[in-house]
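Note that one protein chain is taken out, while the other chains of the complex remain in position.
Per-chain numbering from 1; labels A and B assigned in written order.
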Amino acid sequence: MSGYAQDVVALARKDLTLELRARDTLPAMLLFVLSMLVVFHFVLPAGGSRLAANGLLWVAIVFTALLGLTRAFAAEREHGLLDGLVLAPCDRSAIWLGKSIAMLGFLVAAEVVALPAFALFFGAVDGTTVAAVALANLGICAVGTLIAAMASAGRARELLLPLLFLPLSIPIVIGGVGATVADDPGRYLAFLALYDALFAVLSWASFEYVVTE
Amino acid sequence: MSTWSRNSALSASALLLLVGGIALAFYWAPEDADQGFSQKIFYIHVPVALTAYAFFAWGAWKALRHLWTRGERYDLESYTAIHMGVIFGLLTLATGSIWAKISWGIWWSWGQRQLVLFLILFLFYCAYFMLRFSTDVGPARANLSAVYAVFGIVLLPVSFLAIRLAEGFLHPVLFERDGPQMTGEMFVAFCVCLAGVLALAAALYANELTGKRIDARLRELREALA
Partner (left out) sequence: MSTAEKYVTAAYLVVLAVVLTYVVVYSTKLARLERELAELAEQARARDDG
């Protein structure tokens, strides 16, 4: 394994291990997404279409991801570790990649609970939806990790993260909902892949500038 | 060219082009066969929209220059461009909304792709300001702003594509305006108006940039004297 890949794996493993010990982010995400699904039941009036529920699934995913992302750089900022990380002899973008992979792990873990719960509350979830969720996860984690690093540099970081992230998440939501409800999901899945590719490259390339001066 | 002479030239040409363009639009260009008199909003709405796009692109370009070279001037230039872009974006939403009201009787329609795009961009770039205000002055803030500005310009076409795709499942009431069947006179009037709005925008930009620069210098002075 190349040095870069080793760095990424080490960083991702660090975050996942820390979470396994601390166990604060993931349980919160699980509880949050379940609570959201219950709220959604009461939000959909009778005679509302099944499609509306499918759309709300994406609201749940985006906001659960936001919850997890708020914690993404919390430890580093709290203990001033980000400088140490940045000084480490690894490519800065490896920090982004490692952190994104860890975030992806959390998000997938939350969805492993959320999707069956959704199927239970609102009706079955088909393969296309799962594919869309998988693709959207990549975009959310790629962009979200970069935005989380940006937000954590400022003062009102918990407020700033959603404000910075939500406009960027609109294309993801459109792609996801389209794949879930439209008759021709192929276009939307392709669009999600395009978004992922574009913004992953952009995030990968610009992370360096976000953490250094 | 000194600052004063450049700014004066810009303001003067803005005055001439804008007054001339609007005069051409109202007195010379014919009325649109389908839309009637309400089409005249086109002569201010589209130039303002194009200028907003230009500002966001200019801001992203200056942001890239900053990230590449760390030259001192680029951060303020990028910030000013985006500041002006948001103002013109707001104007686009306002004029577009009025045009929608007169054309179809409603102030807002999700079917108007341009306006929906501007709404998303407006949200995005307002967050840009929140980012700047919540970070302390310094190279870190300049870097963050620059990266975000670059994200914005990539988001622009992606969002437009997304909005078009969204129509596949949202089925908004798609109001269609008949495409630009512009006569020659209309086109000339439009071009003059566009040039006028761009000149006005450049003049405002130059002034705003100077103001921001003075602000920054004064802050440095204050720190030096303290």
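Assume contacts are C-beta pairs under 8 Å (C-beta built on N, C-alpha and C of every residue); 3 or more make two chains touch, one makes a residue touch a chain.
If you're wondering where the values come from, they're calculated on a predicted model, not measured in any experiment.
Participant: If I'm reading the header right, one chain is hidden. Which shown chains does it touch across the whole complex?
Facilitator: Even though it is not drawn, that chain still touches B.
Participant: From the listed residues B:48, B:76 or B:194, report the one that touches the chain absent from this view.
Facilitator: Considering all chains, including the one not shown, the answer is B:48.
Participant: Which one touches the absent chain: B:87, B:154, B:170 or B:188?
Facilitator: Per the contact definition at the top, the residue touching the missing chain is B:87.
Participant: May I ask you to list the residues on chain B that touch the chain which is not drawn?
Facilitator: Residues in contact with the chain left out: 22, 36-38, 40-41, 44-45, 48, 87, 90-91, 94-95, 98-99, 101-102, 200, 204, 207-208, 211, 214-215, 218, 221-222, 225.
To be clear about the criterion, only the chains that are shown with their structure count from here on.
Participant: Can you list the chain A residues touching chain B in their complex?
Facilitator: Against chain B, chain A makes touches at 51, 146, 150-151, 153-157, 159-160, 163-164, 166-168, 170-171, 174-175, 177-178, 181-182, 184, 187-188, 191, 194-195, 198-199, 202, 206, 209-210, 212-213.
Participant: Once bound in the complex, which stretches of chain B touch chain A?
Facilitator: Per the stated touch rule, the residues are 67, 120-121, 123-124, 126-127, 130-131, 134-136, 138-140, 143-144, 146-148, 150-151, 154-155, 158-159, 161-163, 165-166, 168-169.
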